[in-house]
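One protein chain is absent from this view; the other protein chains keep their places.
On to subunit A.
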Amino acid sequence: MAGKAKGRKPKAEAGKTAAVSESRPESAAAGSLATIYVMGQAYKVPKDLTIMKAMEYAGYQFIRGCGCRGGFCGACGTVYRTKDSYKLKVGLACQTVIEDGMYLAQIPFYPGNKAVYELNKLAADTQVLVKHYPEVMRCIACNSCTKICPQDIDVMGYINMAIRGDIDRVADMSFDCIMCGLCATRCPAEIVHYNVALLARRLYGAKRAARAQHVQERVKEIAAGRFEPGLDKLCRMDEKELAQMYYDPKVRDVEP
């Protein structure tokens, strides 16, 4: 399907095209090519591209394995090895620059276990994480999860906190998780770290952190119709009246 999917080259205008900024085909000038191996298959691509752009240059049109292209969505977790090394490395395809001789495979999906729960019926106690994810107790402290995390999160550290029942620490330590799932691919104990962390963060947000009283009060005021007359008036105003208010510092003062 990918080959058939509708794709148009965005209009080239003013010497600056989208195709340039996304895949920079013209940077393929002689002498600046590198060889990458996509699932074993060699392609010559311009060096300095990210893995994602290099694969596109090679001819891949992604269906899976590509998401926000900005390092936030976890769709493009990639495992790779470089020439002359046995070591496996990881990176997000959209954020990692290729190296000559890089062997790579994307892991766009992983069949990790997720507990199902009704959040508001859970008690945010020291047992709750272990109860929903008993496999955390099987952690053998190999640290593979931490080593593979493209976000540099101390994954094993927060699993340790989960075992201890410290919801607050798990929530804080895991906050930058983009749920790419690479940790789970490496875990000999079959822990799905990112789902443990997600439960901890939701418990922290809903039950451990104090609720914002000012939000509750404002919701009540709105329900009671306190702002309706003012909004009625504003909604009836024409552009000129609104502009007058908007630019009048006595009406619309800006909080320092």
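To be clear about the criterion, a contact is a pair of C-beta atoms (placed from the backbone, for glycine too) under 8 Å apart; a residue touches a chain by one contact, two chains touch by 3 or more; residues count from 1.
Keep this in mind: contacts and distances are computed from a predicted model.
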Omitted chain, identified by the protein name its UniProt record gives, among "Iron chelate uptake ABC transporter family permease subunit", "FAD-binding protein", "Fimbrial assembly protein" or "Gpi18-like mannosyltransferase": "FAD-binding protein"
Subunit A, residues in touch with the chain not shown (by the definition above): 1-14, 16-25, 28, 48-50, 53, 56-57, 59-64, 66-73, 75, 95-97, 114, 116-120, 151-152, 171, 175-176, 178-179, 198, 201-207, 209-216, 218-219, 222, 227, 230-231, 234-235, 239, 242-243, 245-247, 252-256
